[in-house]
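A single protein chain has been removed from this complex, and every other one stays in its place.
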Amino acid sequence: MTSKGRVKVGIIGSQFEGDIHAASIGMVPDAAEVVAVASPTPGNAQKLADRYGIKRIFTDYKKMLAEKDIEMVTITAPNNLHAQMTVDIAEAGKHVVCEKPLCMTLEEADMMIETCRKKGVLLMYAEELFFTPKYVKAKEMADQGAFGKVYLVKQAEKHFGPHAPWFWDVDKSGGGVFMDMGCHGIAFCYWFLGRPKIKNVFCQMGIYAHADKTKGEDNSICIIEFENDAVGLIEDSWARRGGMEDRIEVYGDGGVTYADLHMGNALPTYSETGYGYAVEKAPSTKGWTWPVFEELWNYGFPQEMRHFARCVRGKEEPQATGEDGRVVQEVLYAGYHSARTGHKVELPYVSPVAGTGYGAYYLTVDDDLLQFCQVVLVKGIPEP
Amino acid sequence: MTSKGRVKVGIIGSQFEGDIHAASIGMVPDAAEVVAVASPTPGNAQKLADRYGIKRIFTDYKKMLAEKDIEMVTITAPNNLHAQMTVDIAEAGKHVVCEKPLCMTLEEADMMIETCRKKGVLLMYAEELFFTPKYVKAKEMADQGAFGKVYLVKQAEKHFGPHAPWFWDVDKSGGGVFMDMGCHGIAFCYWFLGRPKIKNVFCQMGIYAHADKTKGEDNSICIIEFENDAVGLIEDSWARRGGMEDRIEVYGDGGVTYADLHMGNALPTYSETGYGYAVEKAPSTKGWTWPVFEELWNYGFPQEMRHFARCVRGKEEPQATGEDGRVVQEVLYAGYHSARTGHKVELPYVSPVAGTGYGAYYLTVDDDLLQFCQVVLVKGIPEP
Amino acid sequence: MTSKGRVKVGIIGSQFEGDIHAASIGMVPDAAEVVAVASPTPGNAQKLADRYGIKRIFTDYKKMLAEKDIEMVTITAPNNLHAQMTVDIAEAGKHVVCEKPLCMTLEEADMMIETCRKKGVLLMYAEELFFTPKYVKAKEMADQGAFGKVYLVKQAEKHFGPHAPWFWDVDKSGGGVFMDMGCHGIAFCYWFLGRPKIKNVFCQMGIYAHADKTKGEDNSICIIEFENDAVGLIEDSWARRGGMEDRIEVYGDGGVTYADLHMGNALPTYSETGYGYAVEKAPSTKGWTWPVFEELWNYGFPQEMRHFARCVRGKEEPQATGEDGRVVQEVLYAGYHSARTGHKVELPYVSPVAGTGYGAYYLTVDDDLLQFCQVVLVKGIPEP
Partner (left out) sequence: MTSKGRVKVGIIGSQFEGDIHAASIGMVPDAAEVVAVASPTPGNAQKLADRYGIKRIFTDYKKMLAEKDIEMVTITAPNNLHAQMTVDIAEAGKHVVCEKPLCMTLEEADMMIETCRKKGVLLMYAEELFFTPKYVKAKEMADQGAFGKVYLVKQAEKHFGPHAPWFWDVDKSGGGVFMDMGCHGIAFCYWFLGRPKIKNVFCQMGIYAHADKTKGEDNSICIIEFENDAVGLIEDSWARRGGMEDRIEVYGDGGVTYADLHMGNALPTYSETGYGYAVEKAPSTKGWTWPVFEELWNYGFPQEMRHFARCVRGKEEPQATGEDGRVVQEVLYAGYHSARTGHKVELPYVSPVAGTGYGAYYLTVDDDLLQFCQVVLVKGIPEP
């Protein structure tokens, strides 16, 4: 691999997230370029390649990994494939960018981290909120002491349901909106506060709008207590009408700030006839709407991809790592456990059921297990 | 008592809330007039009387109760006096308006309700959020079906600490910000949703900004699950800088609305020199500020007082009752219990310690009690 | 007439404005009550009377004027009837509240003022912006010095066209949106700045959205220079989509404030199904909308009516007078003149065409007249 020039990137996946990766890398041509895309469904990789002028296409990602010049591979495939793909990419000696959530179990997370470490490649976790410019400004102010000691950080992400139908199937998605989008809020609070150790997690969730479609929760509230005595409050919803919502609030004993990526950034607009595009998930472009501008930039995707490419070149240190992804997974599992039992769950989290996939815990729990959980919680978390 | 004309009102108390009552009743002169005020500290009643042209003043409220023409008495005295005052007023055959929180224990609440019932007078609970016009509009829209089935109602009230110094002393106040302001949010969610039965309560709270001043919590988060499957999320703070904040959010499977009484109503204003008055708790009138207009009207105090007076005249049915106040108290005690134990607490709530004042529970709990609570919770709530 | 008790009010007119008067007076029952309504179209007065419980109805307003107990009469009839009605009311010895615009010519204004003066009755001009609470707060801050010396005041009122079809017919309305709503902005700037003498007026206007319906302008921009060196910038439109807009901005060398009665006060709301009522002129209650609350109160109509009633009782001095209305008319005519000629027009304004109704000036001007006007303007305004 060379130490100069654009980082050559291969993308695994060609759908919603694959498109975002290709578009975002296209916006930072000084840092990286997409040279290949792999997607198992015949024709899909070609469509993405056509949109973005990508030269090489593959149906088998392993063949893409054999391309010598590719230095970094981004994973936008379904969650249950993340772990194996990461191992394969690392073994091919290429750097890994893995979409959220990192994987399906904490054991998978440990294996991914360890394999990349051994192979000497970077495992980068694609949490774009670490690069969202409005949120980055909030963190800068916090780090400059603007808010004194920060005691409460809130993040909310809400819309009326996921892009792809498979999200509704908990057997495929491993959960509902908390699994799908809670990962962002968990990562955000953890990062914003400077990665303090997490003490415990409390969650409330339910199915409110989409019981006809899914067994997964479509609204969740999550409270995290950190060891530095700060609190995270994370709200996620697939049941919020009116388009996308992504907001934070930061409270310190010396100040407060609010950031809203949508209503707080957009152009309040009324149109009788409608227009091209308002925002992700917008129900209409007629009547009053909240169109966004430079959507990818305002989410921070291009900035994120530039950062990852610069990490590959050794110019920056990764700001979003496999370890971060593992923390998120741990809180997700503890959160589901909490929602099921009605208790605050202490971390480190250990599944009460040995040999069970953690992600599926919430959905498979039965009354015996519940009984067991309560006993476990009162007595304290057993060691593995 | 006459069935016509202005309702003649006596006020017990002359400080912050007493002033609000006098001013608010002055804004609805068609419905009521303040004819007397009682305050034990010599001179205090006189000051209020001077400001509002009130004719009769008393240091002993019981003497005020002997005035024949007074039909309604409002209580703005410290919380621990509410129960006895209510009984005295009722026994004098006058209608009662009691400020929040209703009382100190559920037994007191039961006694207040029962005494008023027996004496044939109204026990009205002064929860002004039921009359806040912006929130009333939100409820009207909800009741018209604007949001489909409402599954989440949020209310937040935040500022940087209470008006009077005695609030910091938990022995006098019975708690911190959750006791002081959480009562509003609990009442609001309950009322907004149509008074569904409450299933359980989870609370997180702590001392973040004022550990030098108080043992009471200065920030709290409360989650309520209702039997109609809706959820209430209530946030309160004495640690929020920048002036008063009072907001709601309503989420249904068919829509959403947001209402903010301060930043969302005010005139964004910049002044080099400052000016008369911005808003309750505003740290300054210089620089950027958010001045409110017709503050009492926008909170709903005059509307509330007009309603209470019309109830006395039989023209309206009380919308905020002693029973509502009792529900609020129950959730407050369950909330403190939950914050202490880290568990969701099921309702109806029964204190684990017989003969203990519920309000003081949070503050007096020791390790033995905690142990006891956990056992109790796992086994279920014992009958008294 | 009595010096105590509610002021007894008769309303002339039963449509949009008549309804507002009846509703507003109903909100201040301590100060006034509507006892009669007169409307020439059979049945119309009855409908209004039914909605508000008004006892006496008339088709001939002159018969209503014969009712001895009526003390104040409000005029909500078409503009060309204002002068005669005012004279008739004054001659009946009753106080006059006249809706905007005051009349059709400056001679009419002079006669109305003089007649009321002679008869010893009050001529009150129903400019509700003097009572709009959010705007009153802005003025209070200005008067407290919050903005230093105020050099620019802006007011805008915009929607997509008038309530009643006759507004589209310039022969009936005497003009377009500048005549219909510009009167508010002119009055507002004049009042806000403390009624300084007006130096000159510049106007730009045109027909942009409704050329199929009207010969009157549907968008206007008006700049007023005052003798205290402040400037007024007034924008009005019948061509603004999306509902009602009413906003002010105040700029001083020491500060600035913004007030928006609609988007800045409302609850941002999304509804799939719609709901009862959002705001005057709202095109829909589905999708995103900006519903207002306590609409009349936030416009200031009840406060205005209470003020007028208290003036009748001698408890307040009229804050909105016939003289104010005359100033507004003068600026309106000068504004039309300016829009036609492209020149700033100096005040006092004298019509260049003797014997012409001023209100009709804009619409009847021909090329010869234009030529004449230009000469006049370069040479200075001729004396009458």
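Which chain is which? They are A, B and C, in the order written, and residues in each are numbered from 1.
Methods note: contacts are C-beta pairs under 8 Å (C-beta built on N, C-alpha and C of every residue); 3 or more make two chains touch, one makes a residue touch a chain.
All values derive from a computational prediction rather than experimental measurement.
Among C:Val7, C:Ile20 or C:Ile221, only C:Ile221 touches the chain left out of the display. Of the options C:Gly206, C:Gly276 or C:Pro348, the residue whose C-beta touches the omitted chain is C:Gly206.
Remark: the omitted chain is touched by one listed residue; of A:Pro40, A:Pro196 or A:Gly254 this is A:Gly254. Remark: the omitted chain is touched by one listed residue; of C:Met27, C:Leu81, C:Met111 or C:Val231 this is C:Val231. Touching the omitted chain from chain A are residues 28-30, 133-134, 136-138, 140-141, 144-148, 254-259, 264-265, 267-276, 285, 291-294, 297. Summarising the interface, chain B meets the missing chain with residues 241-243, 263, 268, 270-272, 283-284, 286-290.
In the full complex, chain C touches the hidden chain at residues 147-149, 151-152, 158, 200, 202, 204, 206, 208-209, 219, 221, 223, 225, 229, 231, 233, 235, 237, 239-242, 251-256, 342-344, 374-375, 378.
In this text, only the chains that are shown with their structure count from here on.
Here the CA centre of chain A is 56 Å from the CA centre of chain C.
Averaged Cα coordinates give chain B a centre that lies 41 Å from the centre of chain C.
Listed for chain B are residues 147-148, 254-256, each touching two or more other chains.
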